[in-house]
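Presented below is the structure to which this report refers.
Excluded from the complex is one protein chain; the other protein chains are retained at their positions.
Going in written order, the chains are labelled A and B, and every chain counts its residues from 1.
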Amino acid sequence: MHDAVVMPGGIRAEPGMRVYNLKLGMWVFLASEVMFFTGLIGAYIILRFGAGEWALPGIPLEEGGTPLAIQLTAFNTFLLICSSVTMVKAFASIEHGDQRGLRLFLVATVLIGATFVGIQVYEYMVLAHEGFLPRCSDELAAIVPNCNLFGSTFYTMTGFHGTHVSLGVLCMIWVTVKAFRGKYTRENHGGVEVIGLYWHFVDLVWIMLFTIVYLI
Amino acid sequence: MDWLPIAASTYAAEIDRMFYVILVITGIVFIGVEAVLVYFLIKYRGREGRKAEYIEGSNKAEIIWTVTPAVIIIGIAFASQSVWPDVKDPDRFPEAALEVAVEAKQFEWNITYPGPDGELGTADDFARRNQLHVPVGAPVVVRLSSIDVIHSFFIPAFRIKQDAVPGMQNLQLWFEATQTGEFELACAELCGLGHYRMRGRVFVHSQDEFESWLAEQS
Partner (left out) sequence: MATVEAAAVPLGHAHHEEMGFIRKYIFSTDHKIIGIQFLFTCLFFLAVGGLLAMLIRWQLGFPGQPIPGGGGLPDTMAPSGIMLPEFYNSLVTMHGTFMVFFAIMPLLVGVYANFLIPLKLGAPDMAFPRLNMMSYWTFVPAGILMLASLFVEGGASGAGWTVYAPLSAVPEYTGVSLGQQLWIVSIIFFAGSSLLGSVNYITTIINMRAPGMTLFRMPLSVWSLFVTAILALLAVPILAGAVIMLLFDQTIGTTFFLPEGGGQPLLWQHLFWFFGHPEVYILILPAMGIVSDVLANGSRKPIFGYHSMVFAIIAIAFLGWIVWGHHMFQSGMNPLLGTSFMISTMAIAVPSAIKVFNWLGTIWRGNIQFHTPMLNSIAFVAMFTIGGLSGIFMASNSVDIFIHDTYYIVAHIHYVLFGGSLFGIFAAIYFWYPKMFGRLMSERWGKIHFALTFTFYNLTFFPMHILGMGGHMRRIYDPNQYEFLQRFQGMNKFISISAFLLFASQIPFIVNFFWSLFRGKKSGMNPWRDNGLEWTIPSPAPHGNFEVTPTVYRGPYEFSSPEVEEDFLPQDLPLNGDRKPVRQQVPGD
């Protein structure tokens, strides 16, 4: 693919970062996304370590442990990582001009991504039922230390992440539809590359979130 | 030039001195820059048939006017350190002759004094609203708190200001008044519709007067 932009008159622009516009734009956009999540995660870290007691994993709920379902979410994390793998394979396919592979792996990514969102929504429903909300129920607040703070930070961080994944799935569907219509070729598949970049970013954020919210 | 309020605490003079030092330095720079600017504007004003000199820069000039401000700035920074830790670091506060608790709320200052036993937090403590009574020439430590929004404890004559942040324990400030008289306490952080009238009065008594005032309160 072209690594320099061509301007009117067939004239090549000054070499910039030797990355086509769409890809450079996506990297720039992702930089802002890094800062957005940094703000949310930074707030969580400051609040948690300023709060003293915190509901830790590995301790039963009744004894002030975490209300979160670690095992289910661990499986969900694994799913998301798998979807990054299928995304990589989709990109590799079109790099070799393999249309069938592209379509297969894009569909797989969409399905796995949608499943991830589904499981997250399910977990939210279970937690809400138990009284774990942005503002905890009184019963739960009595058991879980700093429950309100935990709820506030948990739902904000994972909620925005989930929104990003959902929007990613929608974009992925659109890219998949285009793939089925034969819009991508070995020479031109920038759309696949940039949705892939976004997808990997969203996966990375999740791995961080999972670690600092569920595991530590 | 009495633009600054009266200086009535032990560290007020030091803060004022710092202010004036910076004023002199920045004043010289200000006059220098503006004078040079005006001079150039006049001397190099456009005239028919003249051409400007094609000068792109000067490395020597760049070095001079990078290093010189840097040195001046470092000097000011070091000088500023003179009083900051002494005023703000609780570990460096002098031994308190009087300790009071000031609780800020919308829109008043509630001041709790230690009673005759001289200790804050005991049964003989008493509280007054918007009135801070202190003895002259003795260090006073204020334990500051807020029960609603952020306020800021500001006594201009003493040059002390400290935000009262709800939820922050152990906020402290100190001052030692150097003259008797009546001064004002203001709120210096927007705290709602009554922010403008969150005023307290600070009474600095002689040691004897302060003791008799204290005795009167029980």
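Operating definition for what follows: contacts are C-beta pairs under 8 Å (C-beta built on N, C-alpha and C of every residue); 3 or more make two chains touch, one makes a residue touch a chain.
It should be emphasised that the depicted structure is a prediction, and the values quoted were computed from it without experimental measurement.
Q: Which residue among A:131, A:151, A:168 or A:196 touches the omitted chain?
A: Result: among the candidates, A:151 touches the missing chain.
Q: Out of A:25, A:97, A:118 or A:182, which residue would touch the omitted chain in the full complex?
A: The single option touching the absent chain is A:25.
Q: List the residues of chain A that touch the chain left out of this view.
A: Output for chain A: 1-2, 4-14, 16-17, 19-22, 24-25, 28-29, 31-33, 35-36, 38-40, 42-43, 46-47, 50-51, 133-135, 146, 148-149, 151-153, 155-156, 160, 183, 188-191.
Q: For chain B, which positions touch the chain that isn't shown here?
A: On the side of chain B, residues 3-5, 14-15, 18-19, 22-23, 25-26, 29-30, 33-34, 36-37, 40-41, 44-47, 50-58, 61-62, 65-66, 69-70, 73-74, 76-77, 80-85, 87-89, 106, 148-150, 152, 154, 156-157, 159-163, 165-168, 171, 184, 186-197, 199 touch the unshown chain.
Throughout what follows, only the chains that are shown with their structure count from here on.
Q: Let me have the rounded angstrom distance from the C-alpha centre of chain A over to the C-alpha centre of chain B, please.
A: Measuring from centre to centre gives 48 Å for this pair.
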